[in-house]
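Of the protein chains in this complex, all but one are displayed in their positions.
After this line comes subunit A, so read on.
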Amino acid sequence: MGLLSDPSRRKVLTGLLTRLNTPICGMPVEWLVKAMQSRGLEVFTQSFSRKLPFPDENKERYMVRGTNVYGILRAPRAPRTEALVITAPCSPGNTNNQAVALLLALAQYFRNQIYWAKDIIFLVNEHDLIGTQAWLEGYHHTNITGMEYSPLQGRAGSIQAALSLELSSDVITSLDLVLEGLNGQLPNLDLANLFYAFCQKLGVLCTIQGKLQRNDWDTAEGYTHAAQTMMLMVLKQACGRSWGDHGLFLRYHIEAASVRGINSFRHYKTDATTIGRLLEGMVRKLNNLLERLHQSYFFYLLPSLSRFVSIGYYMPAFGLLAVILLLRALDLWVHLGAPALAAVDGVTEAEQPSSPGVLTVLTPVVISHLTGVALYLLPVHLQEMAVEHFPVSETEAVVLTAIAIYTAGLALPHNTQRLLSGEGTEQGWKVLKLTALLYLAVLLGCTALINFSLGFILAVTLVPITASITPHMPKALYALVMVLLSPAFTILYCVFIYQELIEAPVSVSEGWMLFLSVISQGILDHALYGSLVYPLLALFIYPCWLMFWNILFWN
């Protein structure tokens, strides 16, 4: 644990920090290559380019072209089979310069040590997640998202763990750990424990979801605080996007987390040396690992850094919700079977409705799914046409098209169904509802296994209304309830709750703008990194919800 304890190294770090404080336009690739080479690393670069499906207005980018620089510190007497990655995103402007400087200082210090058993890759990536995606796809020679990149020249075997470093200001008062990755994947809990242990050891303030830990567990306030922190994690995980560079590593079975330096204007300050020591400790621990992190939990929720809720505790909550659907389906199955028994008495009428039943069920199912396919495909593909005919930008065109198709879908299915097969029968809606209930149960179950939070939020909003819906209810009232509990409104509520929880409440109009940007981000995440939330909602959840909508307007 001797990092930067001697004054010469501290001087080097300070020099670097001051040099990097001068604003840099774009990423100084050549300077970085030289800086890494002079520290004794094997340096390689990778250029990449990506055209977004539509302009990203949040980050103001459309045609992205960049270069990743990475240097490999070869461990002595190691056969190049294992590696660790430390990455620092370097974006235009000087938002993350401190992290790059710290990365270089760490590289210099690490190079002079002899205890490394795994190669260490120092990656400085441009255009944050897009750069990471390009680098990971290059490293593993895959192409999931249609990125164009130059092949990597240097590799270091299978990557065991990765840490991403983001320091947004010179003054760091606390460190925040970000775990939520793409599609709600989480790294092994031991990585979080490691971070927490070193924060405790070095006396660094550490937070999760930007919230400090409280010690009063048994009081109502302490409990609410922990619940809020966990709620934030649920919301972040549910949206299925990568909340830092680490999130993309998880797809490749690489345990990764982002460490984010935060300036919350407290009196307490953490200097760069302490952060360096913290990272050194974490990297050395990971270096000593004989196996991949696998002993601890992969499925968990964190009410604070030192406590977790394991899958065994939260899964029953979801299970109880899902059981409602199954019981309801069983009930319908029994009801559907009963008249068939009665038909033995000689009444043949009961058999007749069940034979056209297949078509009456199939038609709404197919039409709902076609609407879903339209919702998935049309927004991106129709943007040029929309821009020509309406005074909107490409991004607005995509989002508004999506909303328009979503709304149009409400009117379409039941009209079509009525046109095709006339009046719906009692038997018909029951069969449809049975199908829809089982379909929803399977969908939610599978979703919850991959991304618990998403499955749970959808279950909470969808299960009560879908389980109780029949055509015999007051139409207007229940239509309103159903719309208010539809997936799109769920997203809207989540936006407001999230803003409330991070203590940045928004007005209705701001919330609406945020909602629009969330939709565009969701579509972009799917196109850029392969996030599955948008296709899941558009192709499966929304059509399933339309089927229940259809039941409400059955006759």
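One rule holds in what follows: a residue touches a chain if its C-beta (ideal position, glycine included) is under 8 Å from a C-beta of that chain, and two chains touch if they have at least 3 such contacts; residues count from 1.
Basically, contacts and distances are computed from a predicted model.
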Among "Translation initiation factor eIF2B subunit beta", "N-acetyltransferase domain-containing protein", "Phosphatidylinositol glycan anchor biosynthesis, class T" or "TXD11 protein", the UniProt name of the subunit that does not appear here: "Phosphatidylinositol glycan anchor biosynthesis, class T"
Omitted-chain contact residue, chosen from A:62, A:196, A:223 or A:252: A:252
Residue of A:155, A:284 or A:307 touching the missing chain in the full complex: A:155
Contact residue for the chain not shown (choose from A:51, A:201, A:269 or A:294): A:294
Missing-chain contacts mapped onto subunit A: 37, 40, 42, 74, 76-82, 111-114, 140-142, 155, 157-158, 251-253, 290-292, 294-295
